[in-house]
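Moving on, here comes chain A:
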Amino acid sequence: MKDTANIMIVLETKNLTKQFGGLTAVNAVSMTLYKGDVMGLIGPNGAGKTTFINAITGLNPPTSGDVIFFGENTTGLPPEKMCRKGISRTFQIPSPFPKMSAIESVMTATVFGNPPGTIKDPVAHSRKMLEFVEFPMSEDVISEQLNTVQLKRLDLARALASNPKVLFMDEMASGLSEGELLDIMKIIRKITGQGISILMVEHIMQLIMAVCNRLLCIQFGTKIAEGPKDEVANDPKVTKAYLGSNTDEKNKAEELVAEDN
Partner candidate 1 sequence: ADKTLKIGVLGPFTGPSAQTGKEFQASVEMAMEKIDSTVGDYKIEVVWVDSQSDPAKASSAYAEAVEGKGIQAGVLNWHSSVAVAVMDVAAQYKIPHMFGFGASEVVNEKWLADPEKYSYWGGKGWPVPAKLEGNYIECLNAAIENGTWKPAKKLAAIYGEDTDWGRSAGGAYKQALVDSGWEIYSEEYFPITQTDFYPLLSKYKKAGVELLCGTSASPPALTAFVKQFSEVGLKSTLVASGLGWIGDWYKMTGRSSDYVLDSIPQLTTPEAQQWAKDVNAKFGFNPSPSAGGLSYDGINMFIKLLNKTHEKYGELNKETIHKTMVEEVNTGKLTYGRKDGAVIMNEYRYNAETMPDMVVASDAYFFPILQYKEGKASIIYPDSWKVKDFEPKK
Partner candidate 2 sequence: MENIQKRQPVNTEKSREKENNSSISKESNQSLSKKGNQSLSKERNQSILKEGDQSISTLDVFLEKTGFTPVGLLGVILLLIMPFIPPFNQEYLLRWLIYAAFIAAMSVGFDFTAGYINIVNFGYAAVMGYGGYTSSILAINLGLTPWIGILIGGLNSAILGLIIGMISLRLRGIFAACLSWFFGLALMGLATKLVWLTRGPLGLRVPRMFATESNIPFYYLVIILLVAMYILCKWVVKSKIGLAFQAIGQNMDAARTSGINPVFYRVFNFTLSCALAGILGGFYAHYYAILTPEVMHTSKTVEVLAVAYIGGRGSLWGGAVIAFPFIFIMEIIRSTLSNLPGLNLIIYAMLLILVMIYYPGGFSYFFDTHIRKPKNKALRYFLNGRETSAS
């Protein structure tokens, strides 16, 4: 029983903490990501969502706590190792390689993100990735000529090219109009269809509610809720902290934490 549960667990964090000088941006967050999950990470601005992702993926290693990926403790491993183990991410401010063409940008991840020798034809694989994310431009376009939305697509293709088991997406849909949201939704479904678990940071509740099955909500670096999406979305703590009221957030958050303990 326990064993099967373990197999289902893809990624776990235990008391993950990240401090910048005196500021604790992520405070002892523990969470579990199961196979097939599309987990939404929500929280007010500055809650520490991006920092949390950075800490897991190794770009900005955590101050304390553990990251456990398929039962293996990967805390503090550099991002390149994480990538090879099967963790990919996109960036909130998408930042591909400005002087490379789209296909080359994707090729970096194809070539270096996969175990050597597994990809027989990197070009074809990269092209497939671009098609997969429905990249709207020619594959030869230089990245610096793309707009934000196009860059996000490209970044996604790059992240997928290393055949990840878990994908982190940081505000993939910001700035999209309602119509465009539908496209991105389709792509996300396609990704899950490949057996990839997703953890996505997003502010657009519409999208979150549509694609996620579970939610994690943090505020001031502290987890305030985790669980099935409807449960979390209707959690009064979450509505107060994130979705609704406009009162003094900090006190409220402290109260909430206090209530929890």
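Candidates were picked such that all candidates are chains of the complex that A comes from, given by their letters.
Criterion: a contact is a pair of C-beta atoms (placed from the backbone, for glycine too) under 8 Å apart; a residue touches a chain by one contact, two chains touch by 3 or more; residues count from 1.
What you are looking at is a predicted structure, and each value in this text was computed from that prediction instead of being measured.
Q: Scan 1 or 2 and return whichever one touches chain A in the complex.
A: In this complex, among candidates 1 or 2, chain A touches 2.
Q: Considering only the defined contacts, which chain A positions touch candidate 2 in the complex?
A: Touching candidate 2 from chain A are residues 57-59, 78-80, 82-84, 88-89, 91, 95-101, 103-104, 107-109, 111-114, 122-123, 140-142, 144-145, 155, 158-159, 161-162.
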